[in-house]
Every structure is written in structure tokens, then in C-alpha cells.
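Heads up, one of the protein chains got dropped from this complex, but the rest are sitting where they should.
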Amino acid sequence: MARTVTRGSKIGWTIAAWVVALLIFFPILYAFITSLKTEPEAIAGFSLIPSGTFENYVTVQTQRDYFKPFMNSVVLSIGSTILALLFAIPAAWSMAFSPTKRTKDILMWMLSTKMMPAVAVLIPIFILFRNFGLLDTRIGLTVMLTLINLPIVVWMLYTYFREIPGEILEAARMDGASLWKEIVYVLTPMAVPGIASTLLLNIILAWNEAFWTIQLTTTNAAPLTAFIASFSSPQGLFWAKLSAASTMAIAPILILGWFSQKQLVRGLTFGAVK
Amino acid sequence: MATQNTKTLARLMMAPAVIVLLVWMVVPLAMTLWYSFQNYNLLTPQNVSFAGFFNYVYFYTDPAFFESIWNTLVLVLGVLLITVIGGIAIALLIDQPIFGQGIVRILVISPFFVMPPVAALIWKNMIMHPGYGVLADVARFFGAQPVDWFAQYPLFSIIIIVAWQWLPFATLILLTALQSLDSEQKEAAEMDGANAFNRFIYLTLPHLSRAITVVILIQTIFLLGIYAEILVTTNGGPGYASTNLTFLIYRTARLGYDVGGGAAGGIIAVVLANIVAIFLMRAVGKNLDR
Partner (left out) sequence: MGSITLKQVSKTFGEAKVIPSIDLEINDGEFVVFVGPSGCGKSTLLRLIAGLEDVSGGQILIDGKDVTRNAPAERGLAMVFQSYALYPHMSVRNNIAFPLKMAKLDKAAIDKKVEDAARVLNLTDYLERRPSQLSGGQRQRVAIGRAIVREPSAFLFDEPLSNLDAALRGTMRLEISELHNTLKTTMIYVTHDQVEAMTMADKIVVLNRGNIEQVGSPLDLYRSPRNLFVAGFIGSPRMNFVKGENARSHGAHTIGVRPEHIDLSTSAGAWRGTVGVAEHLGSDTFLHVNADGIGTLTARVGGDLPVRHGDQVYLTPQEGRIHRFDDKGLAIK
């Protein structure tokens, strides 16, 4: 609304919004602050001023080998995302540009697979993984994460592809482009922003997936979710170290997330809200 | 676009994704169904026999079953209530002309990117811990007795944690919907003499209704499967006080090694999820007809 806002009301709203925002953000902030405290400081009562030590970060790496689950998370989230894109790009492409009467049904059906509760297939998946020697392997978990996120990836790509006007592809066809050239010169350059957003959101989802990653791994392939969950039984003084591990586990994805706000809405609502 | 060649090619390109998902859906589900009619314990894998409906009866007559169903309902509804109402309020707040709107937005959505085990552990240890948590510090500051949240109010505590994780999602979606409201409509309503409250009731809320529906349905799908938050905080306890259906099945199958019982529970979970799914599909499906 193009209108002047009184300075007073704007300041009032600003204060209210910042108070709410800081309250919501507080647990994350406090974990970060605690990670910079010594263990005795961490349990010495409320304080927002740490002594500023980085020793917890070092300890988490030396004692618990933080780098290993971190790399597992990186490999799993990126690997499963790329795998999902390989399946999803051709599927979404054909559904967006060559829709048939059944396209809608197929999309809805894909969505429905996402609604199957994970726990319902826990037993067969666990037994299959055990029998095929996939338990606690990166490959097994990558396939798993690909499967559970594939419907979202197809949907997101579909909503992006659908926004590319069909007339442009027809123009390319009139201009004598073969299907291959059409994909290389026309479709791909126009689809790159959508694919990038999909990639980003799916990495976030895969990074934070905390059912299968915990169920199907123990040590070798355990990503950060399983690593952090193993902290649930406290041994001695560990508040600050837990905070350091937590900070490192969420920081990369938090930053990615800030860049993908808009895509997040679209991806998680299957294009229903943009 | 619609010539025979392109159609055939389109089907071929769709095939891999469709086949993979079909296998992924049919095979494990069929196995779950099969196991749910078997006596099968992982501790005695040599004794597998047909059980009829025994597993279902067993699961159904277990008092923990009804408690877990109830807990699931309370968990889902509690989180929905907090996130939808809170989300509308915060979305309206952020939508006001304020300084630093971009940063406020970033702060508010941040919890959504925190992986469930981290979220649960931060709340468990740093915020709600009866000895060292911030809430205990606050209580002591006011001279009150600190609350042992996870012992006294286990389910409520989990609701708070999960609501904190999902509040950003609701806020972000409702804010997006809010910002798509045509400003001329608001101005027209103002010209028609509607005050801020009436504008909210007659204009904003109906405009948001679709987004609210989507928030409720999508969150429900995820909330039915809450697992990690329970695992790292209460581990389902005390007793079954914070065990939801997902966690009960996990307990039966993985901790109790009872494949048959867990499978029967899984089938029940599928049925429940499908009821929600039908509504979600309708809401999303409408969007396709635009």
C-alpha cells in the first residue's frame, strides 16, 4: 500500500516483531553462545557472554571424529539429490510439456507415496537392507533418501517447468531444432534456475532427514542426524561440546536455507502456495 | 507439442521415475502386509508361522496402543493449534512496515532448518533442563521451583519442541499467501468503510484459508511421523506417556524384535495416514486445474 506510515507506529511494530523474532531464534543463538563457553560455564546459570573458547569445537573433532559424520551428511544429501534429479528431470519434463489425461493422476499418485508413513515400511526395509548388506552403508542410505524425496523433486520441477511457455519449445521446433538441441539450447538454460532451487531444497531435506538415517546406520555411514542423536544420553559435562557439535551440524544448512526461503514454500506445498 | 513422436518419447522419459516409485511403494508395503499375518520374531527367526489376525488383535488390545493413538492425536492437534494461530499472528506482524524486515524473516524461519535431533537436544538440555536450563534459571529468578518438564509434562514438552520447529513453516507459507493479497482489494475495503479488524475477518482470513488448509494438511503428514524428537528426549516415557504411534511401532519392531506386531501397527498407521492424505490430495489437486 503506497501510503505514509507514521514513524511512531513503525517503531512500535518493529520492536514487537524483533522481540518475537529473537525469542524464536533464541534457542539457536543460545546453543551457539554455549558452544563458546567452557563446560563449567555452560552449566553455571544463564549468561549471554561466553569466555570465547573454541576448545569445544576441537574436542568434538578429536574425541568424536566429527568430520566423519559430516562427510557422510554431505555425501548422502548431495548424492541422493543428484540421483533424484536424474530420475525426476525427464519425468517432470514430459509431464509439463507433453501432458496426457493421466498426467494429473500420476502426479497425485507420486505425491501419495510421500504420504506413506515411514514407520509402516520400517520392518521390510530393515530386513531388505540387512539381507542385501546395505545396513550402515552410504549407498543404501543414498538410495533411501532418493526414494523418499523423489516425489517432491518431481513436483517441484514440474511446477517450474510448467512456467516455461510451451510456445517457446514450439518455436524451437519450428526453427528446426531436434529434440536433443531443443533440450540443450532452449529448455536447459531456461530450466536451470528451477533445477537449482530444487537441488537446494532437496539437499536441506536430505540433510535433516532423521528417521531412516537413524534407523539404518550405526557408525560407518551415520550422518550428522544419527551422530547428534547419539548424544541423547549425557555422560558427564557435555553441554558445551553438544552445543559445538549442534552448531556445526546446523550452520551449513541454516545458511543454505536462508537463501532458499521462496523455493521452500513452493517445494513443501507441492506448488500449492507460491 | 502434441504430435505422436513427442508423446511416445514423453512416456519413455517418465518411465524410470514411475517404475522406481512403484517398486518403492508396492514391495515394502506388500511385505509389511505379509509380515502382519505372521508370527515372526527376529530373536527366533527360525519359528515363522501364520498368525491370522493375531498381530492385529495383539496390537489392538495392547493398552499402549490406545495411549499412543491418543498421544499422536494430542501431539498433532497441539502442534497444529500453536503453529497455525502463531503463524498467522507472526505473519501479520512481519507483514507490517518494520525496520529490518529481511533479518526478522531470517530469524523467524531459522528453526525449520535445524535437524530434529539438534532441535530436541537444544531444548532438552539448554532450555528445559530442570537444573541447568534457561527456563529453570528464569523460574529461580522469580523464586519459583524449576519444572522438570520431561518428567512432569513429557508430551507437552515434545509439543513445544515440535511446534518450535514447524512454526517457521506455517509463518513462511502464511506470509507468502498474505503478501499475495491484492492491495487494491484492501484499499477497496477501506473505501467501503471496513476497519482493520473487519478487513482481517472478511478479507485476509478468507484469502488465507487455502494456505491454512495446506499448512494443516502438510504438517499433519509430517507430524504423524514424529520420531527423532521423542527418541532423544523422553524415549517415549515415562511409561508410554510420550509414545506416539510411530514410536510404538519402532519400539515393538526394533526394540521388541516383534516383526509381526510391528507390521500390524504399520498397516494401521498407513490407514490413518491415508485418511489425511485423501484430504491433502484434494486440496493440492484443485491447484492443478488452474
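Side notes on the structure shown:
In order of appearance the chains are A and B, and numbering begins at 1 in each one.
Methods note: a residue touches a chain if its C-beta (ideal position, glycine included) is under 8 Å from a C-beta of that chain, and two chains touch if they have at least 3 such contacts.
Note that the structure is a prediction, hence the values are computed from the model and not measured.
The omitted chain makes contact with just one of the residues A:Asp65, A:Asp105 or A:Glu167: A:Glu167.
Within subunit A, the residues in touch with the undisplayed chain are 101, 165, 167-168, 170-178, 181, 185-186, 189-190.
Note that in this section only the chains that are shown with their structure count from here on.
Against subunit A, the residues of subunit B that register as touching in their complex are 1-2, 6-7, 9-11, 13-14, 16-18, 20-21, 24-25, 27-29, 31-32, 35, 90, 93-94, 96-101, 103-119, 121-127, 131-132, 134, 137-138, 164, 167-169, 172-173, 176-177, 180, 183, 186-187, 210-211, 214, 218, 221, 224-225, 227-228, 231-233, 235, 245-246, 249-250, 253-254, 259, 262-263, 265-267, 269-270, 272-274, 276-277, 280-281, 283-285, 287-288. Only residues 1, 5, 10-11, 13-14, 16-18, 20-22, 24-25, 27-28, 30-31, 34, 42-43, 45-46, 87-88, 90-91, 93-95, 97-98, 100, 104, 106-108, 110-128, 147, 150-151, 154, 166, 169-170, 173, 179, 204, 207-208, 210-211, 214-215, 224-226, 228-229, 231-232, 234, 239, 242-243, 246, 249-250, 253-254, 256-258, 261-262, 264-265, 268-274 of subunit A touch subunit B when the two sit together in their complex.
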